[in-house]
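Everything on this sheet refers to the single structure shown next.
Here the complex is missing one protein chain, while the rest keep their positions.
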Amino acid sequence: EQTTLAVPVLSLTFSPTYIAEEKGFWKEEGLDVKLQAIPGVQATNAVLAGSVDFTNTASSAFLRANARGQKVVAIANTLEKVQVEIVISKAFLDKKGFDANASVEKRAAFLKGAKIAVDAPNSITHGYVKYAAKKGGLDPERDVTVSPMAPPAMLAAIRSGQVDGLSMSRPWPSILRKEGITLTVASTPLGDFPELNPFNYNLIITKPGFCESKPSVCRKLINGFKKALAFMHDKPEETAAILRRKFDKTDPALVDDALKAVIEGTPRSPIVKEDGFTSAQNYMLSAGIMRPEEKLTSFAGLYTNEYAK
Amino acid sequence: MDMKAHAPFLEVEGLAKRFAAKAGRGESLSVIEDLSLSVSEGEFVTVVGPSGSGKSTLLNMLAQIDRPSAGSVRLRGETILGPQSGPLVPGWNCQIGYVTQEDNLLPWRRLEENILFPLRAQGRLDEAARERVAALVELAGLKGFERFYPSELSGGMRKRASLVRTLSYDPPVILMDEPFGALDAQTRMQLHADLLRMWNVKRKTIVFVTHDIAEAIALGDRVLVLSRAPAKVIAEHRVDIPRPRDIDHLVLAPGFAALFDRIRQALI
Amino acid sequence: MDMKAHAPFLEVEGLAKRFAAKAGRGESLSVIEDLSLSVSEGEFVTVVGPSGSGKSTLLNMLAQIDRPSAGSVRLRGETILGPQSGPLVPGWNCQIGYVTQEDNLLPWRRLEENILFPLRAQGRLDEAARERVAALVELAGLKGFERFYPSELSGGMRKRASLVRTLSYDPPVILMDEPFGALDAQTRMQLHADLLRMWNVKRKTIVFVTHDIAEAIALGDRVLVLSRAPAKVIAEHRVDIPRPRDIDHLVLAPGFAALFDRIRQALI
Amino acid sequence: MRTFDRIAVLVALLAAWHAASLYFGAQWITTPWVTAQAFWRALMRGDLWHHGSYTLSAAVLGFLIGGIPGAGLPFVLRRMHTLRAVLDPYLVAGYGAPKVALTPLFIIWFGIGLASKVALVASVVFFLVFFVTSAGLASVDQKLIAAARVFGADARLIAREIVWPSAAPYVFTGLRIAAPYAIGTAVVGELISSNRGLGYSIQAAATDFDPAGIFVGVVALALVVTGLNAALGLLEARLLSWRPDDKTVERAQAAF
Partner (left out) sequence: MRTFDRIAVLVALLAAWHAASLYFGAQWITTPWVTAQAFWRALMRGDLWHHGSYTLSAAVLGFLIGGIPGAGLPFVLRRMHTLRAVLDPYLVAGYGAPKVALTPLFIIWFGIGLASKVALVASVVFFLVFFVTSAGLASVDQKLIAAARVFGADARLIAREIVWPSAAPYVFTGLRIAAPYAIGTAVVGELISSNRGLGYSIQAAATDFDPAGIFVGVVALALVVTGLNAALGLLEARLLSWRPDDKTVERAQAAF
């Protein structure tokens, strides 16, 4: 059997996908999975349009799509911890007496007046900036400016002083940290904002009705993911080796660093948890990337664990 | 034959043309006003008039590439053009040939292809036609230049090519706008003789515009004299020199000198 | 004055022009071969020759808008053009005016602006110049059409405009390529008379190409006859009709008929 | 009459749009009516002006900064045949190189503000106008130039009086083509980095699963381009007024 899976960006957060492919876990199941790069929200659109069968998305985009009437269902979750970090250049922070050891609320207050790169408007990274600003007692609309741009452009923008920092998942923050030009203002992988976890960070989604019509495809796909998740926990060394090969142009130390956070956030089973939605929705509401009237009281019908269990 | 030859064949009645005013130029320009003439079948009519008097404009309307402001044109009794008539039909289905004042050769075609273009357009290009055209090309002194592009020909050669192009497909009516204007005396006289010989055989109806009074007399059955713009026919002279005419010694023909002088007077 | 007038002023020696062969056409074409002539200051030389013989090509080289394959051109003893000389200097710094066979008016400029273009280019456009040009425009029968674009003028009017454009800036040498070719007899004769009158006063050096033998005799001090291509000077006739000439009755001048006939013989 | 026909076509297009929306579903193609409402709201809230003015400034500035040298340089290079011939393959390669892939460089050089979008637009417009103008220069009638040289016109005068008017129809074609590209490139530039502009608003609408927002942006862009095009058309009509007027053209066309 054949199926297609859209990958929104080349990122270590999709490690289970890469492992399943490299190790041939899907082949073992008798499923031929074609990976297709479709950036950002277009991947979800491609699923809705029926151009691809599956994609990965975070629950923030997932909930918003459903709230806007774009019905998609989640059939598995492969990452349950928020991976985003905000790093800000020393040049910006130093003159204000930033203390890296203070509480996250204190640190977030230093975002006042900062210009921060995010990957897309209304994305999870954008929401993270707003969330942090609010926790720091700032007005998220007025006190910080975000500037959406493509990730490689962010590095150029920070180095040339065009923006003061970025809000992204690894390895982007790690690169800057390693260069020593930025300090970490907020980082959930490093333990800030623990209330955000568990968070359905990487849902496997498809169109409603797809799995009903092709249950074996869904089952085989998720079985492959199950094996990949187990592999990552059981053989972290081998996992790292595979991913270093996949990201062969990236500094291996950065791969390992990012992978550490990813493995930590990787569940042992791809079951979709209700509280992953609850915390995601709370996060969206308080970050202001979901309107209060759109709040869902129940998540029933948005996901099924039929295949993940 | 004689009867038929004198029945009105091509008739122009009350023709007028005025060009609209334009920014930077106050009034509209009346180039032709209430012009009437009639040509019988097989007649050779020559038209003389000062430069800028509207001769080309008149031929443009006869060939239906421009529309009159008033008046009408009739061919064989049928009205083929009026200010309100249907869409213009240039050349009235190959009935009316037109050798324009500018050569209008296609710059991207060799001389040969340019000359054969009408026959090709009409789907009449066969061996016989090719031979006929080859003879015409030789007559016009263009032999050897068949594979030249117009930009590589002299001014006179382009003019001759454009003449041959129209003669090649033999339309019953031919309008000619100073076709021999750019030719040397030699070629010119020879072409006069050739044109008359050809006309004598085929008896085409010809309206021939020129600014050369001698040429007008030498060729025409009748010479029409146009006034300065707005043009009208101000005089009409029948040329009584018998045909076939001896072009070389025409100046000596009885009546030539007197006619020449009368036309010249009319033109002043 | 007489001495000076007969010193060689414009000299052409061993001039040759050959156009390169091209795809679809085997051999190169030799248009001019070993052509020599010399014109003294203030002389009016006319050139006749069959159509396509290379008259325009010759003038193009004199005006330096084309380069000869061999030979040289000298002005006032100085070599101004040869096959290897430096870059072409068209018009040799406004010393040589050229009325080309095609009118070459700028389509996007009104008649008036076209005519004043040379004076403007030379920075000599003042009130006096404007008045002089206005007189020339009137003389050429173009008055009232100053604000027309070339596409709105008749063929003859465009030709006259191009003539006036060159006369307006008074170059010492003027080359003319059939400037009166498209004019009616009336205008033509008048312009002949005007040109001669003007020349009589200013004594420009003129090389005048025409295909009209009568015109060549009427205007020239000397008539050069070119052969068919490749062109050479095959005959040269001094015109002994005294100046000022009465253009209207020139045919009656002693020697005219004989000269006309001799040139015609040479051309055959 | 023509206005009437245009309205008829407009109605037909709107009907087709509506039908498409019904067929594909409103989450892909919002109906014209919903789009119009959203458009009106965005207009009233000032959003359209906020975003539109940003995109328009990037496009117009880049258009000028790229277009003026693009139209001027061919005139300068015109007489330097060797230089031109030597540079040609590199210019073509420069035209062909995907500027969008070089965004990091644009950001280093021009920052993430308006300047980088202006630079991106200018780099695209420059090459476009340059090549079209060069083609126009190749179409100049050399005989007119030769005649003008004979009576003493210098290079500048020839450029202004002969070369420019003959090349002008090409230059205008180039500008008309470049105008939508300028807008399009400004939009792409905003997708790469921005927090303002119609491109940004389209992207924001896309991540917000708000198809009406996307269509409002697209319609706004189409309107801006139509406006620019009309403005260029007026300018062209003014500068090329010597061409045979409508009457003449109609005549000649009727003749065919």
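Per-chain numbering from 1; labels A, B, C and D assigned in written order.
We adopt the following convention: a contact is a pair of C-beta atoms (placed from the backbone, for glycine too) under 8 Å apart; a residue touches a chain by one contact, two chains touch by 3 or more.
These numbers were taken from a predicted model, which means no experiment stands behind them.
Taking the complete complex into account, D:87 is the one of D:34, D:64 or D:87 that touches the chain left out.
Of the listed residues D:58, D:77 or D:146, the one in contact with the hidden chain in the full complex is D:146. Remark: the omitted chain is touched by one listed residue; of D:65, D:108 or D:239 this is D:108. Within subunit B, the residues in touch with the undisplayed chain are 63-65, 90-91, 93-94, 96-98, 100, 102, 104, 106-109, 117-118, 120-122, 149, 151, 165-166, 169, 171.
The chain not shown here touches subunit D at positions 1-2, 5-6, 8-10, 13, 24, 28-29, 79, 81-82, 85-87, 89-90, 92-98, 100-102, 104-105, 108, 127-128, 131-132, 135, 138-139, 142-143, 145-146, 149, 155, 158, 169-170, 172-173, 176-177, 179-180, 183-184, 187-188, 191, 199, 202, 206, 214, 217-218, 221-226, 228-229, 244, 249, 252-253, 255-256. Although one chain is not shown, part of subunit A still touches it, namely residues 6, 9-11, 34-39, 42, 45-46, 49, 51-52, 150-152, 156, 175, 247-251.
The criterion applied here is as follows: only the chains that are shown with their structure count from here on.
For the pair subunit B and subunit D, the distance between mean C-alpha positions equals 49 Å.
Subunit A and subunit C have Cα centroids separated by 85 Å. Separating the CA-averaged centres of subunit B and subunit C is a span of 29 Å. Not a single residue in subunit B touches at least two other chains.
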